[in-house]
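First up is the structure itself, then whatever we jot down about it.
Only one protein chain is missing; all other protein chains are in place.
Presenting chain A:
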Amino acid sequence: MIQATSAGGLQVPLWRAIVVYRFASLAFALALIVSNVGDYRRPLAAIPVAVVLIGWTVAASWLYARPQRRRWPLLIADLAVTAAVLLSAEWVIGRDALGSGTPGLAVAWLAAPVLAWAVAGGRRLGVVAALLIGVADLAVRPRLSQSSLTGTTLMLLAAVGVGHVARLGAIAEARLQRATELEAANRERERLARDIHDSVLQVLALVRRRGAHLDGEAGELARLAGEQEAALRRLIATGAPPPSATGVVDLGALVSAYASDVVSVAAPATAVPLPAEVATQVVAAVGAALDNAARHAGATARVFVLVEDEPESVTVTVRDDGAGIAPGRLAAAELEGRLGVAQAIRGRVTDLGGTVRIQSAPGQGTEIELVVPKLHP
């Protein structure tokens, strides 16, 4: 409830304003005491009350200055001192004088703890303090007058208003903090990416380069270094951009995500725009073609993907340099269902109004070409 721990950049001006208020209302209260002291039942007793007023104004201003002190003990003490000053009016001024219109001892000064409660704990605590002080103020009056009720009402409204502002300040501050943290995290990520690129990646590339021609364990280590290099590169690369508001995505960027040690992706430098749902199907078809290549082309085969942006269509070619299939065998294999993956590719691309061409020759690898028309709305 009490956000006293928040050292609160945005709450600082509020606490300062309360200090100003304390001193201003102290001056007002002292002036009233001096001008009205003749009507008091015990005029001399006004001196210790004035001392308490001055003393607590200074003490409270000093105590509230440190955020870690703005907790229950101080808040309760603040309220108790104020209530005591209020209640002492009955003894110092006397009920008769109070009843005939002599102002109380604290006057506007009594609102200071209410403001403090409102800033520390928001609207609800502010209202609680306002009610407590209001009750104490009314208790010393012989009868309810309009002016004393007005004072309590003003105090309640002030508590609600100030509490609200304090809460808004706390929320705004929390948001600001979150935004700052996010930005810091982002910057840290970019710094890491730069560092990794400048150090780890270079060393991994070097290890792989130095050991590529070695046999046995050293060669294996070099290969592993190469794999990690590729994985790290993918990790620190900023991912494919999210679809724009119009639902158009860059097919080139999406397909480029398949690039790896064995898969080379060639695409235009500029975006290849396609509707997101079409691109999703094409990317899935390319994935299936890559699976097919990985399964049938042989372990040492490399795969090349080419994305082309033509005026009326988009062409994606997936070619492996593996064993390939003899001309007659291709149709037969497809009929036998051995090219099940190819069937899946055909299904997807045909649904988009496109065509699939599969070309293969022994020793020349297999080439799967997907042509998808651009739909002009």
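Methods note: contacts are C-beta pairs under 8 Å (C-beta built on N, C-alpha and C of every residue); 3 or more make two chains touch, one makes a residue touch a chain; residues count from 1.
In this section, contacts and distances are computed from a predicted model.
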item: Chain excluded from display, named as in UniProt, from "Na(+)/H(+) antiporter subunit B", "Hydrogenase expression/formation protein HypE", "ABC transporter permease" or "DNA-binding response regulator"; value: "DNA-binding response regulator"
item: Selected from A:S256, A:T280 or A:T355 as touching the chain missing from the view; value: A:S256
item: Chain not shown: contacting residue from A:Q11, A:T102, A:N292 or A:T317; value: A:T317
item: Sole contact to the chain not displayed, among A:R16, A:R42, A:R191 or A:R210; value: A:R210
item: Absent-chain interface as seen on chain A, which is shown; value: 197-198, 201-203, 205-206, 208-210, 212-213, 226, 229-230, 233, 237, 256, 259, 261, 264-270, 302, 304, 306-311, 317, 319, 321, 364, 367
